[in-house]
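One protein chain omitted, others in place.
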Amino acid sequence: MDVVFITYDRSEKYLKSNFFKKNKNKNKQDQEITPDQMMKKNNRSKLTGKLDETIQIIKSLLGENDDFVIRHFHIFGHYSAAMVYLSHIVDHEVVNRDILKPLMNVPNHLVNKMINLTQLEDVLLNETLSHSKTHIENDIGKLISALLHGKTVIVIEKLDKAFHIDTHKVEKRAVTQPETEQVILGPREGYIESIVTNLALLRNRLPTADLKVKTMTIGRLTKTKVAICYLKGIANESLIKEVEKRLSQIDIDVLLDVGYLEQFIEDNHYSPFPQIQTTERPDKTVASLAEGRVAIIADGSPFALIAPVVFHQFYQTTEDYSSRFLMGSFMRMARVLALVFSLFFPGIYVSMISFNPELIPTEFAVAVAGGRAGVPYPAVVEVLLMEVSMEVLREATVRLPRQVGGALSIVGVLVIGQAAVEAGFASPITVVFIALTTIGSFATPAYTAAFALRILRFLIIILAGIFGLYGVVVGVIFIFNHMLSLKSFGVPFMSPMSPGNLQGIKDTGVRAPLWWMYKRPSFLHPTNEVRLGTSPKPFQKAQSVPSVEGNQLTQEEKNEPTP
Amino acid sequence: MNQLREITVIQTTCILISTIIGVGVLPLPLFGVKAADTGAPLVTFLAIMIAFLGLWVITKLGIRFPNQSIIQYSETIIGKWPARICNFLVIAFFLLLTGLGAREFGEVVVTAVLRETPIEVTVIVMLLMAAIPARNDINIFSYIHVFFLPVILSPGLIIVALSLKNANVLYLQPLWGHDHKVMILGILTIAALFQGTFIITILIPYMRRPKKAMKASLWAIGIAGTFYLLIVIAAVSVFGPEEIKQLLWPTLELARTTSWGRVLQRLDVIFLVVWVTAVFTTLYSSYLFMAFSISQFFHLRDHKMLSYFLLPLVFVIAMYPKNSLKMYEVIVLVGTFGLILTIIYPCVLLVMAILRKQEGHRTIENG
């Protein structure tokens, strides 16, 4: 059979007629069947032991590709075999050194020993192939998928099994500092696009048998590997089941980022608030796992999803915990303040100017009126215009090439504001308020949550434009009602504030000393609540520490038994 | 109805407090002073006692029938049709209460802050604020109440604290006031401000430990009552009884008199807008009570749809009084007669239940 140069079309017919007779009738449509569909239908078919046939099938499926390589050779000079791989994703050095070389050369201790076919499998697996990830498979579908994942397949004549050896090599960048969640005090490593590396980062930080990683494949085309990580014995079992259930219901062709997953598994799809946290930081992931949450990592995405999440997490950073509690609490409060600024300031400003000028101190009110005299628009329109242009400029700044970006930073935008004031287009106080809000919105560490606040700010401005301060409060009540009715995997979004939980409150607006928080947040219903050991106290009282040099201990101190 | 019993005692307390404290606080000192000038605090105290009596009775009933709301157990106690008539009246009363509450606040807002805005708009915004979350279940209802409680209590307490500067103890003496002809009426008017506590009748079936409902009632009436008393004392000691008689909303005037140095010269507007929260929680409670009771009255499975169907009805009621003075006449009238439904009716139920030795059985223990 001139199988080597067979065309795709012919091979299809050939395959249909010869191998997959069972499906013959079903495939009568005119429509061309993609290799993938075909594979799905026929992935039950097994190897027959005929080398040519097998190669033919594989070739018919993948042969069109430029990087498809078939290398015929003889194992130990006896058995005719073929090695198949996709050369672009395979590490050639590994193929040559760890596969081809040991297979072609007869090992020293086997020289002159006759190896029959029945022994061959055993010998190859146990004595020859010096690669740790070597598997035996007899299912063609699985072989094909192995090929597509960068494995090298070795098919041997007369053997109804084939070997596949992991020779995968992908270009990946080094582990770098997380771009979106920078901290001053704290680890500098962030996730990258490779799930292997990401899981490795996790494992390195959590060398415990309790760390469970369950993987599944999502995406009909991308076949993305998705890993669910949790700590057994801490994370609630029903939570894990729920996460698995929601993930398994996803049927999508392309899964490029965890963001796709987030949109499928979140509780309320219409809410502006994110109900799942995305993070780039392995340390944050580990901390979340240790509280009883679940992390989801997908291949090709430098982010991990953390669920369930409560609102307070969105203004917290890992730094709060690694710095001393006073500092951590202070920074946190500053962030909460910034959050409040960015949400309410424009609305309050509008209502003060247009509805209740009596709230401004008289001296200032008269001056504000002076600053606004000549501004053509009412305060609402002015603020909305400024806010919209601010959003446009901000988006532009993100997209700008890095070389140009510096020139048009947000601060640069403020210069435009200055010009607008001088042109009499906006009042100087408006610019001050817009600048405060914009800068305030950068202080929220979680990008997704900051975005929610940006949207809601417009709602508040509009309500303020209609009802003044009354509108602002109505808006606030609507927003909080919504937040209070949100749930993330069954956990109320506003816990531990409401439903109240004393343990949890220690870690909301302020960050209590670590030894106060001796229990894991109970709103996550962890299986094991105890965080700190039996004596949850920090190092208490220094017994006058003897210094290494200088100050000699007095005689009494030396004699005193240490308690 | 097959919800878990998750409401804790603290949550019940919070719900009761924030339900009690509502728009009624604004004219409260006026009611008190009209009844017994300097004796206003005493009148308020007596009113709190009466309100507590009512709350005690419905809580006792609730504990007796821990799996049922008043709509359900009243049918067991006094028979199906008499109970249905009474329950219908209760529901109608809360319909009135919700509508008038929204109207009263709308009236305050339109008079004091948004003078050009049509009252229909402010009222409908208030009602929507109550109607939309009224679709939620009891758990979220409790979360919302707990969350907003500090926002409700703090402005009042801040105003009280800041106004002490201008207080004059003489205005509080003599303690029993000068004339007491209308004292009973005043007591009833103020006691009527506590009628939101009826919400506990639908809460108890969702409580984790219904046996402890009495504790929640005690705390709630204690805290809300203290709050009311403080407001009355502050208003009377700052203005004196004669001045209060000239003020429609003395509590609001209290905020107007108080300024916080040069930083905030007018606290009244801020007080008023923050007070929206208090009004919201009160309306939310009575709205949810209506929706729940109606769904139980007609044996419906779900109360969610009702929340929107009730909206036009409540709105029409809110718009019924022709002007703000007529509105207060209606409010006082409805409130006082409502006491028959919220205090005497449960009393009758309780007495009959005790006489007939009826008791509900707990089927679920600790959900």
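What to note about this one:
So that you can tell them apart, the chains are marked A and B in the order they are listed, and the count of residues begins at 1 in each.
Note that contacts are C-beta pairs under 8 Å (C-beta built on N, C-alpha and C of every residue); 3 or more make two chains touch, one makes a residue touch a chain.
In this text, contacts and distances are computed from a predicted model.
Between the listed names "ABC transporter ATP-binding protein", "Ger(X)C family spore germination protein", "Nitrile hydratase subunit beta" or "Sarcosine oxidase subunit alpha", the UniProt record for the complex's undisplayed chain reads "Ger(X)C family spore germination protein". Contact with the undisplayed chain is limited, among A:A443, A:I466 or A:L514, to A:I466.
Taking the complete complex into account, B:T257 is the one of B:T44, B:N87, B:T189 or B:T257 that touches the chain left out.
Of the candidate positions A:G259, A:P428 or A:G490, contact with the hidden chain is made by A:P428.
Contact with the chain that does not appear here is found for just one residue of B:I10, B:L128 or B:V348, B:L128.
Think of the hidden chain as still there; on chain A it touches residues 353-358, 360, 362-363, 365-375, 378-380, 428-429, 465-468. Counting over the whole complex, chain B has residues 38, 111-118, 120-121, 124-125, 128, 131-132, 135, 166, 168, 170-174, 178, 238-240, 242-243, 245-247, 253, 256-257, 259, 265-266, 302, 304-305, 308, 311 touching the chain that is not drawn.
Basically, only the chains that are shown with their structure count from here on.
Chain A and chain B have CA centres that are 48 Å apart. Those residues of chain B lying in contact with chain A across their complex are 8, 10-11, 109, 113-114, 117, 122, 125, 129, 132-133, 136, 139-140, 142-144, 146-148, 262-266, 269-270, 272-274, 276-277, 280. By the touch rule above, chain A contacts chain B in their complex via residues 355-356, 358-359, 361-362, 467-470, 472-474, 477-478, 480-481, 484-485, 492, 494, 497-500.
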